[in-house]
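Excluded from the complex is one protein chain; the other protein chains are retained at their positions.
Letters A and B mark the chains in the order given here, with residues in each chain numbered from 1 onward.
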């Protein structure tokens, strides 16, 4: 639905001074905000931002992190020592704090949010991929491949990375919901999407001032986030269970 | 005759969902008398462990006992409440498990864990319990029991942990000790220690032992009577001497015939085709019918009844209901003559027995790193100066206990682990230190088969791609169609359906997977295959299939094997030459016959004496080794074996004894060779 948002005829920025703070159902399905803009339209526009950031950040940080982590574990030596130190350093900061600081220093704007969340995000995948590779590299099937003359690159791409994909997929799924919340949090703090563009985070931020008179301004975007996070997490659980069963059988 | 201590009748246990249950124990009847050792024998998946857990009422989640009676000295255990049952567990009936490594709580000291058992089953004060803990630890042969009581499980070796488990079981002074594969995870010399300890304790305390095992040798050595279990049922009960004189059920007979030994060297081993049937079905005939060499039409139509053969002996087989077969003839495929022995190996570089590969003073030391900058603070001397000779078309067995470095030798020869020093001469060329590229031309000639057939294949690759990988990686065969044909031929060569190429590894059993791994190694037409314990993860009957296959392939293709194993009976069946390793060194090497019949190194003698023999008449004298193998990071000065050696003198600690040549190809490293 969020993907189709641009196709629908939305008017998230249409100011209607006669509809200021109208409750849900009176003029539009989810009511109107403090400038009379329709909440439903803004919600859908915000969904696009959220999901774009969510999937974008996860896709970039997961591929980057996996590659760096897998390489680090596979090559070992000084490169591994260095990368582990860098990973430890990033882990020394609470993730969201680092994102807030980065986004804050770089200045508001959606691009900086994406950069900040990616900088924070790749670390988890790199650690996981490295740990996976370190356990897998001692498996006999890797030794067999070496005995058959496979090159290092072939072993990494054919025999190691495909086997790390499953846990990384699960991690990435859960991460989508984490990124959605993080983006909304940054926007809530005024560090993300800037007005008049809609984001679930800044909708809550704007709505808080009218909490008593127009609670729907806060409730609606919050519920939207809750739904996305719940469904993504349920998907992640299902994925994990499935992959678990498979690994147990084999 | 003594009063039965434990009487089990019609025990039925199921696992899994109620809609699709697995009937893992199906109508078990057992009688165990006080003071005897009763063995429950069977291969993996036959339900013997579940039977034991049913007796203790300790089934895993989802397990349930449907019916039956378990009478322990007059009490029906199945009618007790859970609280009453708790006082039986660890009290009148105790149990020890297969994996001592994981069976002790890592965060409690062993003394505390034993005291806990005392506390549950007695009302002694803490001070008295402490004294009793020390007594128990002393009773199970743990040195310095006062100090050991305060140690944690990770500070003890596997054998020590199993002793602690036994001490804990003895705490409640049980009438019956259930030992579930108590020595399977232990090395053979440690196994000998633990088995003799169990025997001594049984004699001293008068308790009965229910020994659950898959090892015929262990049964022959320790048990008085046995029951053979197959697919959830007991198919035969007998005294041990009766059983080994001639098993009544074809399954027991085929198991014995599939055991490798020196006497069977000239022929093939008998095998049991197929595998144990899944237990989620209703059987309409004999469960063994599909794998039985003596199967009759009746076997598939009617479920065989239990037939008493007098004096506690019985069998579940139609052969006996006919009344004719008092001792059924040998299995059909037993001891076949060696097939294709006359075939000449194709493309040979020389005569059988001509030298092919030579390892000279091979060393592999792993650095021990610590701290922030991974400072090297010491070395694990996994392989510390090993010399070997491997000849064309011959099998060299590299024998030793776990941790002696034998697997590392195999990998170092293939340059899968870089040797620290020494030479690996293959047809005169030194392979040691060659990089990936320089090693490539030799990869084709040297291949490897691993112990764990589950971990040695990429689970995401089709079997066809697994087998064909070498052809592709080494650029031997680029065209896909030709490669597929080669793969099909290879699968047929190892006795697999060529259609398997389109399936994934997890669809196959352990034995089938090992065949696939052998096909993968054969694909590049090697001259040498390093076989790293290729059968130790497999059941005896499947092991026989793989050993037959390896022997056939050797005579057809002229392969040389470096066969790494801890199993002496496999060595005696398969090997031409033997090298015995202890703590990173070869202590003795030579022809298989001379080593097995006339071992000269004290370690070889102890090792061979510890192997249980499948012949209850041939009780041997076990040379008991004290303690455990020391850590390879800090080997003893001088001869590595001297701290445990019964013949050691002060000279032994002065320097490592040089290799003494005793015959054409016989070398021993010992100062005391008289």
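Everything that follows uses one rule, which is that a residue touches a chain if its C-beta (ideal position, glycine included) is under 8 Å from a C-beta of that chain, and two chains touch if they have at least 3 such contacts.
FYI, contacts and distances are computed from a predicted model.
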Handout entry: Among "NADH-quinone oxidoreductase subunit N", "Archease", "Dipeptide transport system permease protein DppB" or "Fe-S cluster assembly ATP-binding protein", UniProt-listed name of the chain not shown
Key = "Dipeptide transport system permease protein DppB"
Fill in the blank from the handout: Considering the complete complex, of B:165, B:208, B:496 or B:516, the missing chain is touched by B:165
Fill in the blank from the handout: Given A:61, A:118, A:164 or A:177, the correct residue touching the omitted chain is A:177
Fill in the blank from the handout: Among listed residues B:6, B:32 or B:95, the absent chain is touched only by B:95
Completion exercise
Given B:74, B:106 or B:310, the residue that touches the chain left out of view is B:106
Exercise for the section: May I ask you to list the residues on chain A that touch the chain which is not drawn? Expected result: 85, 88-89, 92-98, 100-102, 104-107, 134-135, 138, 177, 181, 184-185, 188-191, 201, 204-205, 207-208, 211-212, 215, 218-219, 221-222, 225-226, 229-230, 233-234
Fill in the blank from the handout: Touching the unshown chain, chain B contributes residues 56, 58, 83, 86-91, 94-95, 97, 99, 102-109, 116-117, 120-121, 152, 154-155, 165, 168, 171-172, 366-372, 377-378, 380, 382, 631-634
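Keep this in mind: only the chains that are shown with their structure count from here on.
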Exercise for the section: With chain centres taken as the means of their Cα atoms, state the distance from chain A to chain B in Å. Expected result: 49
Handout entry: chain B to chain A touching residues, read off their complex
Key = 373-374, 411, 414, 416, 436, 439-440, 443-444, 446-448, 450-452, 454-461, 469-470, 473-474, 504-506, 517, 520, 524
Handout entry: Touching residues on chain A, where the partner in the complex is chain B
Key = 81, 139-141, 143-152, 154, 158-159, 162-163, 249-250
